[in-house]
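With one protein chain removed, the remaining protein chains of the complex are shown where they sit.
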Amino acid sequence: MMGLMSWARGKSPWIAVLHAGGCNNCDIEVLDVLTPRFDVERLGVLWKQNPRHADILITNGCVSKHSKVFIKRIYDQMLAPKKVVALGSCACTGGIYVEGEGRNVEETHTIIGGVDKAIPVDVYVPGCPPKPEAIIQGVAIAIEKLKKGD
Amino acid sequence: MIDPAIVIIVLYIAAAFCLLGKKIRKGNDVVALLAIGFALLAVVLNYFYLPLWISVPGVFGFAFTINGYTNLIALIATFIGFLVVVYSVKYIEHRGSSYSLFVLLTIGSLIGMAYSWNLFWVFLFAEVATITSTFLIAHHLKSPSFEGGLKYLSIQIFASLFVVVGLGFIYQEALASGYSGIGAFSIDFLLSSGLLTGFIGKFSLFLIFLGFLVKVPSFPIHTWLPDASTVAPASISTLLHAMMIKVAGMPAFLILLLFHSLFVSINFWLVICSLGILTMLICVIIAFAQNDLKRLLAFDSVSQMGYVILGMGIGGLAISFYDITTDPVWLVVAAGGITAGLFHLLNHSLFKSVLFFSAGAIEHETGTRDINQLGGLLQAMPKTGYVMLIGSLAIAGVPLLNGFISKWMVYNACISAGQPVFALIAIFTSALTLAVFLRILCSVFLGNSPGTFEGVHAAPRSMFTPSLLLAIGCILFGVFPQIAILFLILPATTVLLPVAITPPANPLFWVSLDLFLLGTLLIIGLIIGYLLYRIKWGATPSEAEDKTMPFTGGTLKDPYLKVEEARPASTVFSYPFRSLLNGVRRSHTGLVNMYILWFVLFAVLMLSLLIVGWI
Amino acid sequence: MATLFDYLLIITFYFAAIGLAFFFSWGAAWVFRKLSARLQARKGPPAYQPIADIIKLFGKERFIPRLANKFLYTLSPLVALSAILILSFMIPPGTPFWPGPLAFDLIVILYFSVMFSLAFVIAGWASGSPWGKIGASREVAMILSVELPLAIALLIPSLALARVGSGFSLSITDVIAAQEGIFIWFLPNWFLFHYPLASVALFLALLTKSWMRPFGDIPEAEQEIFAGPLTEYGGPLLGIFELARLFRFYVFTALFVDLYLGGGDGLIFPLNLLVFLVKCLVIVIIMTIIHVASARYRISHAFKWFLTVCLAFAVFSLIRVLVGF
Partner (left out) sequence: MTRKKKTEKKTIPMQIDEVTAPEYVIPLGPFHPALLEGEYFKLKVEGEKVLEVDLKLGYNYRGIMKLAESRSYHQNMYLFERVCGICSAAHTTAYSTTVEMLGGIELPDRARYIRTLIAELERIHSHLLWAGVGMELIGFKTLFMLIWRDREHVLDVLEAISGNRQHYAMNTIGGVRKDIEKEAIPKIEEKLKVLHKATETATKAVLEDGGIRARTKGIGTLDKEIAKQISVVGPVARAAGIKIDVRKDDPYAAYDEIPFDVITANDGDIFSMALVRLGELVESVKISQYCLDKLKTTGGPIQAEVKEIPPGEAVGRVEAPRGELMYYLVSNGTNTPERARVRTPSYLNDYALLFMLPGESLADVPITVASIDPCMACTDRICTVVNQDMRTQKTSTIQELFKNSR
């Protein structure tokens, strides 16, 4: 029974794309992934812009003080099991909009850093923006984690 | 059997006792309950034709008869009357002695009307019931109550003019043939003596028909019912909708069907059917726009009576135009149409009482009837909510509830009679009814509470139990319609049909579906779904603060959005009909003069059609 | 009265019918998704995709929103599933023979299809979400717009039975039986050829009932109102809804094939089932192509379309049936 469920979870990951704040570019690349050249529906990925239905939350962009609350809320409203993919440099660390190096970023007066400052992140996909292939790989890693359940 | 005269006298005397009990309010209830309980007992006993015969000879001039038809009507009247009295105990809080007095007088007169087999007595009891119920409608003693009551009274009195003229014509005929006395109005006498032949008979019966059609009510003269039942207390609205319009309206069809040999034109019956169609369609569309819960229910009542008119019309079409004694196909149509109409009549008194009782409970607890202001009551009054859910689904014709069966029989009757257009419009009306009742359900019971109904609690038991009983009846007759049809409806149909129903022509044929089996399959489906839902597949629920809050796209808290603000209102449903509705609205001016003018125009049109000989 | 044996037989047939409906719907759902992907120049999902989605949903957590009415929120998916299972049993797979004391009355089928939509309306309102409520309101509006043309087009074959030669009957099995034989030349005696306009009206109504564009997905337009009535649903309850919606591929196509395409054409047992399923698949493919090649209209467009054009088609055919030309 668990084997069947694990198989089904691996074959049917539904994604929701959350733009936390940033330059909006990773968003477009995620849409690209859905379109004919890359077509992730082959892997069972459906774009469900509804956290109640989605399994994988793809977040992009840095978290601002303003958007932190709603990101947290959207994440809370997803149903378990759920995984989060941080897409792009901003989502991983805060990117160009923060001062500092690597994970040791300083907050600016608006930006508090990467998405992991607001919600737990399972997969990091760096790049500005990441290539579609990298996005697909990130989702695939998230699927592997999803298969294991919680 | 117990002579109906005794029942009526007991009720009248109990009413007189209530006059004394101005000081002892509890006493009023006890007297009323005892009297109506006795009446119910007597009617049920009559129903089984018990050999015990108790009678008061001479009173009311042997006006009454006990047969399947009168039994059915009297049973509806007494049973609903009983529940109304029970309901009133808690519902009418500050009543003087007059409330119980007039309730008992009205119910008594209606029982008398149900049992009367004499046109004169039918008319007389109808008049008494009209006048006493006017006091009930104006019970609140406020300006709108008086207005509603007077509107009701004036239209009813105007309608009874037609009955008086009709009766006068009949009496003249009787005198000319050498008969006199009230006995000349006896239906049995009129049928057997062949007094009513030719144009005068047809004309006088038609006048009486028009007079009683107002009480049904039919389309152009339906306006009194919503107006009266809006201002009346909920118990009185129930009384009006579940008893009054049935008991007082059915004589219209009784005389048409019994004297069918006078109305052999197919046009006549098609006009009756069209009246039914217009009634059901137009009134359900008006019901869409209503924001007042009781007014909505009232317009829907009129619409439901359209089904009854349609069923009776189809039955009459088959009886009078086709030779049903030799042709079993048309016998099925005749029996089926009348059975469907009567069954819908019975069902309508069940579910409409449920709905009005519940509406009364809602008004009692929250103090408002405005649909747009109510909301989320399923949390506060769950029992009333679920009972009203059953009532609404039944009236909308959801399968496995009683409304579906009777509507289905009406459709079957129309299609078998070769009039599928009527059936199709009726099906569409049924969908509209569903939408109307979804509107009530969704915005009154589901949806968010606007936050003003914090202190609302469940209705008292005496106000809830009657509706629960009736709701159980809705389910029972929905799953086992055979019970109601075989024991209640078919005896009544037999009275109205000129020939006996032979077994192959049994209208039960139309309930071709084994509804119990269907229910079983439905429950199997539910169980399959429930098992799928309950199986533990191994997902640990996540813990989060905002998880169960409604998903609005990230905004929840005050500077952006209060969840209470985001309550889409139910009138969304009405937008496709807005232009049509505004047209109808302009015609319903609310002026009693206009309504009487409509009535006159309608009567003139119908009578001139009759005189020209087209119908 | 039916005996106990009859009851058991019918329940056996019930399970056989929903088994058939399930496997056909699975295949048809895959064809639907694959074909729309191919038409959109994509590869499309593998064959197990429709069922993997549903199994996955059952593996998510159970959840009831705070503002929802618990009882109705849980009940409505079950009612939807139950109603569509009964529908898939009531609509015979192309055979005039179908067991037991149930005559499959077209009006009952119509009412159960409304009950199926009703479950979504109640679900939308009971879930306490503003999007759910808007979706539910739209669903009601869709019921209202579709109902009249659907009812007329549904009853036309039954009313036309008298013209074909057999007597009047509302039973769907009689309609199937009446379509055997040849109409003119080589054309089979399908009602499609007798009443082409009515069949168009029915086809459009069924297209809408099975959530296909141009009108069908108005109540759950995901770009406007998330998932409409299903916005607050997730986990097993959404899985039940999706399972119920999977059956639409069988139920609504089978209804059309039975009424207007002659069901199994009166062949012997395994052959008629095959012919029937092939016809259903063809209808699914046509529906998919229309779905893929159209934009979503507004609800006012749907009203205008169904209550003018579709209704005119249906009424014209009705007049033909009644007057007889």
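Here the chain labels run A, B and C in written order, and each chain numbers its own residues starting at 1.
As a convention for this text, contacts are C-beta pairs under 8 Å (C-beta built on N, C-alpha and C of every residue); 3 or more make two chains touch, one makes a residue touch a chain.
All of these numbers come straight from a predicted model, not from anything done at the bench.
Displayed chains that the missing chain touches over the full complex: A, B, C (touch as defined at the top). If you put the hidden chain back, the residue from C:Ile54, C:Leu259, C:Ile299 or C:Val315 that touches it is C:Ile299. Among B:Glu127, B:Glu147, B:Asp327 or B:Glu363, the one in contact with the hidden chain is B:Glu147.
What chain A contributes to its contact with the hidden chain is residues 17-29, 31-32, 35-37, 49-51, 61-62, 64, 66-67, 70, 74, 95-97, 108-111, 128-129, 131-132. Although one chain is hidden here, its contacts on chain C can still be listed: residues 36, 39-42, 130, 134, 137, 213-214, 217-218, 221-226, 292-301. Contact between chain B and the unshown chain involves residues 144, 147-148, 151, 227, 230, 286, 289-292, 295, 372, 552-555, 560-561, 565-569, 571-572, 574-575, 577-578, 581-582, 584-585, 588-591.
The definition used in the following text is that only the chains that are shown with their structure count from here on.
For this pair, chain A with chain B, the centres built from the Cα atoms lie 60 Å apart. In chain B, the residues that touch at least two other chains are 537-542, 547, 549, 551. The set of chain C residues that touch two or more partner chains comprises 58-61, 63, 226, 231-232, 235.
Of all residues in chain A, only 1-2, 5, 50-52, 69-82, 149-150 touch chain B in the complex they form. Chain C makes touch with chain A in their complex at residues 33, 37, 40-46, 48-49, 52-53, 55-56, 58-61, 63, 222, 226-227, 230-235, 238.
Those residues of chain B that touch chain C in the complex are listed here as 378-379, 397-399, 404, 408, 411-412, 415-416, 420-421, 423-424, 427-428, 431-432, 434-435, 438, 441-442, 446-448, 512-514, 517-518, 520-526, 528-530, 532-533, 535, 537-542, 547-552, 563, 566-568, 570, 572-573, 575-576.
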